[in-house]
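Here the structure comes first, spelled out in C-alpha cells, and everything after it is commentary.
All protein chains but one are shown at their positions in the complex.
Right, subunit A next:
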Amino acid sequence: MVMNDNGTMSNTTLPTSSAANGTPSVPTFAVKAGLAQMLKGGVIMDVVNAEQARIAEEAGACAVMALERVPADIRKDGGVARMSDPHLIKEIQAAVTIPVMAKARIGHFVECQILEALGIDYIDESEVLTPADDTYHVEKSGFRVPFVCGCRNLGEALRRIAEGAAMIRTKGEAGTGDVVEAVKHMRTVKQDISRAQAALAEGEGALRALAREIGCDAVLLKQTAELGRLPVVNFAAGGIATPADAALMMQLGCDGVFVGSGIFKSGNAAKRAKAIVQATTHYQDAKVLAQCSEGLGEAMVGINCGTMAPTEKMAGRGW
C-alpha cells in the first residue's frame, strides 16, 4: 500500500512573522519553506570535498550537504564534532550549481551566523554534531537562511517549527546504514498526527491537552491535524543506504531523502548515488526499483542499531 499523502501540504501559511516586500530583512516563511518544496522528490547527499560534490551533482542530487566527515566517520573518530571549515564549504559551493547545505551544532547560533555569511542555502541544526547547548535550540526565525532540523516524533518536529525551522527530517540513526530508526521516527510522526486528528474531532480541549502532553504549540498542532501531515516539507534521514531504503521512506510518506554515509562509504559511489535518485522518483514502481538496485557493488557495512548502547546513539541529542 502506498501511504504517501503529500498532496495536502501545499499553499499553507504558517503563523510565522514575515517581512514586507523588497526590504533586506528576513525573507517570508513562504520563501524559506519554498526551497524545501523545490527539493521534494529528490536526494540530498553528504559530501566531504568538491570532487564528491561533483559526483553527487552528476548523479542527480537535488542538493549536497557539505561536511568534513560523514556521520560514519564522526562516529568512528569520536571527540567533538563541529561545523566544517569555511574553506571546505566554499570549495564545494564553487564546484556545483545545486543548493549547498551545511550542519551547525544544536544551539550554536554563531556557527549559524557564519554559515549564513558564507551564503549556505540551508542550515541543518544537527544532532550528528556535538550539541553546543543543552537547553536551547537555535532561534531560527530571525535568520535569512532557512533551517532543517531532525525529529523523532511530532512534538519535537513542531517545537523546531515553532523556533523557525522551514523543513523537518527524521533523525534516524546517522552513520549506521540501518534504516530501522528512520522508519520508527516516520511512523511515530504519523501515529502522532492520527492522534492529533482524533483530538481535533473531539474538540479544542482535547487538542490542547495533547499539545501539553507532547510539548508543542497548540496552534501548530491544530494546523497539522487539519492538514493531516506536517505543515512543512519532511525528509527521511539517518541510515538510508540503498535504493530500496529510499523508496521505503517515500512510500511511508516522506517528501524526499537525505543520504549521508550510505553513498561515499559504499563500493561504487557514483552508481549507487544515481540508483538512489532513480528510486526516489520511481518509488512506487517496483520494476524500476528492481532495475536500479542491480549490480551496485558493496553497500556500506553498517552498524546494527539493535546492538548499540543508547549512549552511542545520536538521535537522543536535542529534545
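Convention: a contact is a pair of C-beta atoms (placed from the backbone, for glycine too) under 8 Å apart; a residue touches a chain by one contact, two chains touch by 3 or more; residues count from 1.
Here, contacts and distances are computed from a predicted model.
The chain not displayed here is annotated in its UniProt record as "glutaminase", chosen from "glutaminase", "Protein AF-9 homolog", "Trafficking protein particle complex subunit" or "small monomeric GTPase". When the whole complex is considered, the residue among A:47, A:63 or A:314 that touches the unshown chain is A:63. Which of A:121, A:163 or A:217 touches the hidden chain is settled by the complete complex: it is A:121. The omitted chain makes contact with subunit A at the following residues, 6-11, 13, 21-22, 27-28, 30-31, 34-35, 37-42, 54, 57-63, 95-99, 116, 119-122, 144-146, 274, 277-278, 280-282, 285, 288.
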